[in-house]
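Notes to accompany the following structure.
One chain of protein is taken out of this complex; the other chains stay put.
This part shows chain A:
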């Protein structure tokens, strides 16, 4: 337990077991990014998976939309302490996109329009845990929230769900993405409150 600050009582405690430690619940959908939203035109949109040997797999917007989609409903947790329950999305499972990719990599760098990057273990993207999402609550994903398409990895803090995603680079060794290089946690499990390096 931390040291007590005299006079501080805090609000009535609620034990909500869907809420990770240190988070509070919001009804709206706040925006968090390091700069303005890049505007990406669908005719130029590509999603590229690059393996550790340099082999590329590429999908256009039309390709993506012809792949089987899923409609996950998930809770999301932002490192700035808000959580939102029951958000619904449509997108393509990474299991589908990575099915024919031959790789020995254990790690992935997600890369976005605008230069944003974030690193993840490959296994966290597989087995029904991650999607390339293009609809939110039944509508096209707005640019502020990462549209036309973003990575969705709801079991990790939401900065891992890279907005405006344009590709995945498969890596044999882990490397640090944008926020991770600035001191945020390399993995980012909200249930273990892995906010900053060393947490």
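One rule holds for everything that comes next: a residue touches a chain if its C-beta (ideal position, glycine included) is under 8 Å from a C-beta of that chain, and two chains touch if they have at least 3 such contacts; residues count from 1.
Definition applied: contacts and distances are computed from a predicted model.
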{"item": "Listed names \"Oxidoreductase FAD-binding subunit\", \"Branched-chain amino acid ABC transporter permease\", \"Segregation and condensation protein B\" or \"Cytochrome b561\", with the criterion being the UniProt name of the chain not displayed", "value": "\"Oxidoreductase FAD-binding subunit\""}
{"item": "Options A:10, A:54, A:86 or A:138, residue touching the unrepresented chain", "value": "A:10"}
{"item": "Hidden-chain contact residue, picked from the options A:45, A:82, A:107 or A:158", "value": "A:82"}
{"item": "Of A:20, A:38, A:72 or A:121, the residue in touch with the unshown chain", "value": "A:38"}
{"item": "Sites on chain A contacted by the missing partner chain, in the whole complex", "value": "1-11, 13, 22, 26, 28, 30-38, 80-82, 114-115, 144, 178, 181-183, 196-199"}
